[in-house]
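All protein chains but one are shown at their positions in the complex.
Now for chain A:
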Amino acid sequence: MITAALIFAFACFGIGALFCLWRIILGPDSADRVLALDTMVINMIGTLVLYGIWQGTAVYFEASMLIAMVGFVSTVAYCRFILRGDIIE
């Protein structure tokens, strides 16, 4: 039962990442692209946590924690760049 739910959730997050890719390609503004990249990072975190459940190990939590931190910092850096034209003033 858990295996079927895992396959369903993998498919959901994968299709969600494809939607984000669609918005990255077609996004009319750079704010849309940054938003889609942030959503893609969140989808990948979900996929990693699900993969950890699938494999039954706790190794992937550190990886998803690191990806969450790097995703947040990169989103803020992109937005700072759009806002101010510079990341660290």
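Following the convention adopted for this analysis, a contact is a pair of C-beta atoms (placed from the backbone, for glycine too) under 8 Å apart; a residue touches a chain by one contact, two chains touch by 3 or more; residues count from 1.
Methods note: contacts and distances are computed from a predicted model.
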item	value
Candidate names "Na+/H+ antiporter subunit G", "3-isopropylmalate dehydratase small subunit", "Cytochrome c biogenesis protein ResB" or "Phosphate ABC transporter ATP-binding protein"; UniProt protein name, chain not shown	"Na+/H+ antiporter subunit G"
Residues belonging to chain A that touch the chain removed from view	1-2, 4-6, 8-13, 15-17, 19-20, 22-23, 28-32, 34-36, 38-39, 42-43, 45-46, 49-50, 52-53, 56, 58, 61-62, 64-65, 68-69, 72, 75-76, 79-80, 82-83
